[in-house]
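Of the protein chains in this complex, one is absent; all others appear in place.
As written, the chain order gives the labels A and B, with residue 1 at the start of each chain.
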């Protein structure tokens, strides 16, 4: 068997193991370990297994994941966000899927605070999913909304993925950031549209508020929003005035949540304990899977599958549109299995020269790339955003239901992607204005 | 035919790849008549900056790049070298001097590689670090109270010396931090204006030479891979690494030139440092170098630092002379490295 065949066989084996109820982290990591053993022998296999779990966890920028999870859990248990969702329900209740749309808007806003999609999902998940479920949303629908909405995190600046791409492709990070704004907002709009359409077609997904709501009731609801507003002002203000970085924002946000909960008189030992225990269990569960994904990425790097597929594309004589179409297919396929960083690092060395030869605009491609990678975060079998939400909702919603709930948003993402490919000025107009 | 697995975490257009691995691999393929071939992973696709150490150690890659300040406990002597970064501002001379020091004159420097199943062959040097900032820096007063993002211990000491604070910001966050004021000054080569897009936000680059980063091991060999080669093949790899050393170093210089030319378009002022700034730096270097022996003993557990420091100063002088004599020609300088360094190495015993 050639290295490439071993790599592809490994991917098939991952799917089989997942079907047989093997825990996701185990299926990914186990196949990677075995695959590297086959390709490079036991020393390499043990070497990678000894290095990646530690190396992956010992990561400064990933610290925003547990910190934003904690912020979400504290906010949830101390009901910091309750007033907000009551108000949102009262104000948006007549809109089909109003609360879901409010969640998407919230995630888009939150994306301006964090550089990572996983952190955005972590922060929004505990706040939004229970609120939607309380209002009668179907669990898979509610969880799917948050998992998808979290992907806006890397599109609206700041964005760690864009920074890494910028350094890699030697294009302006500032231009990438500005270029992501319109596609980020469009993503939020497309998701909102998807929610509205789905609820229109199947009203059982998200029941409407039937009772008559008076304006005085609406205004009264607004005053319970202050704890959440305080949290938002603190996190946004500190970030935009440079007091802290996007990574540090998580810790400060969690700390602020504790302080606000204290002022509300909602902080007690039980709340603290629950928030902490659920945060650390959630974090280690996410890392257990992500470590498996990192091992699998390493195995695929060694097998050469991503580079091989990329080079297949690069050898064809294609128009730019055909090229983008094939690249889309490539990323949708690789994104099923690889984590976003690995997906990018393994393909760019081959794809960038091809794109440059085509004279493709690398800012435009960078934004498309972010979109590709974000889609990969919610496609099965390895959809890290979905796993984060699964962790947050626990046993109440099986993972297949979340993937099903997310699938509609993937379709809407593909439409948006086509739009961005066909109308590059949607990406390039704003950066053009600034430079 | 042997297929060598090489891993660099440098992005594909980085000086480390276009100046280092590319010419090295071409040379080795050609000189071995295709007997030695390569499988190459760039951009951290096989291993990132930190995981390259275990990756080469475990034989997943045969050759890899190590930034040695990431591993202070593993490579104490390399930390000593890193702390001597402000002794010179001549990148090719520094690159050759560090390489010669380790390969010929400093056995403990080599031993810290062989004891881990690795073989050192070569270093390289970045261009001198400068002060990249949003506000003008004209005198030492402008440095007081500033927050600096630096590349290591020596620069952190310098930041303290000038009355500023060294803050820990990852390279992924440098752009954001400088933009929003979490960092006032990035201590970096001018090439960072482009590679990290700092010219989107910075207004000034003060060319106060603050030393280069040369604590590198560019072509770190896995020892059992090395042992399996014939002496002739080892010789080819050693000579090829000379090309790589000069290639990376000159690629850094080219990239700087390029960036400095474009800086105006990006509204970055390239500023010649005021005399008072230069004086302050010189005073720091003098004071700091006096503490070097003690530091080596206390922080790195190196008892015999003195002869190494002296020898390094001699080698710097020697190579500054050679660079002066030969001129800025990477191929000729690589040849000189082959003559002065690698021809004095016995490929039958080196690194074994």
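Criterion: contacts are C-beta pairs under 8 Å (C-beta built on N, C-alpha and C of every residue); 3 or more make two chains touch, one makes a residue touch a chain.
In this section, contacts and distances are computed from a predicted model.
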Listed names "Peptide/nickel transport system substrate-binding protein", "Potassium-transporting ATPase KdpC subunit", "TRAP transporter small permease protein" or "Cytochrome bd-I ubiquinol oxidase subunit 2 apoprotein", with the criterion being the UniProt name of the chain not displayed: "TRAP transporter small permease protein"
Listed residues A:1, A:219 or A:276, member touching the removed chain: A:276
Positions on chain B contacted by the hidden chain, ascending: 54, 71-74, 145, 147, 152-153, 156-157, 160, 165-168, 170, 182, 299
Touch residues of chain A, complete complex, unshown partner: 17-26, 29-30, 33, 46, 49-51, 53-54, 57-60, 62-63, 66-67, 70, 133, 136, 138-139, 203-208, 238, 243-244, 248, 251-252, 254-255, 276-277, 279-281, 283-285, 287-289, 381, 387, 390-391, 394-400
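We take it that only the chains that are shown with their structure count from here on.
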CA centroid of chain A to CA centroid of chain B, Å: 36
Chain A residues touching chain B - in the complex, by the definition given at the top: 40, 43-44, 46-48, 50-52, 55, 60-61, 115, 158, 160, 163-164, 166-175, 239-247, 298, 301-302, 304, 307, 342, 345-346, 348-349, 352
Touching residues (chain side chain B, partner chain A) in the complex: 11-13, 39, 41-46, 48, 50-51, 54-55, 57-60, 169-173, 175-177, 179-182, 194-197, 200-201
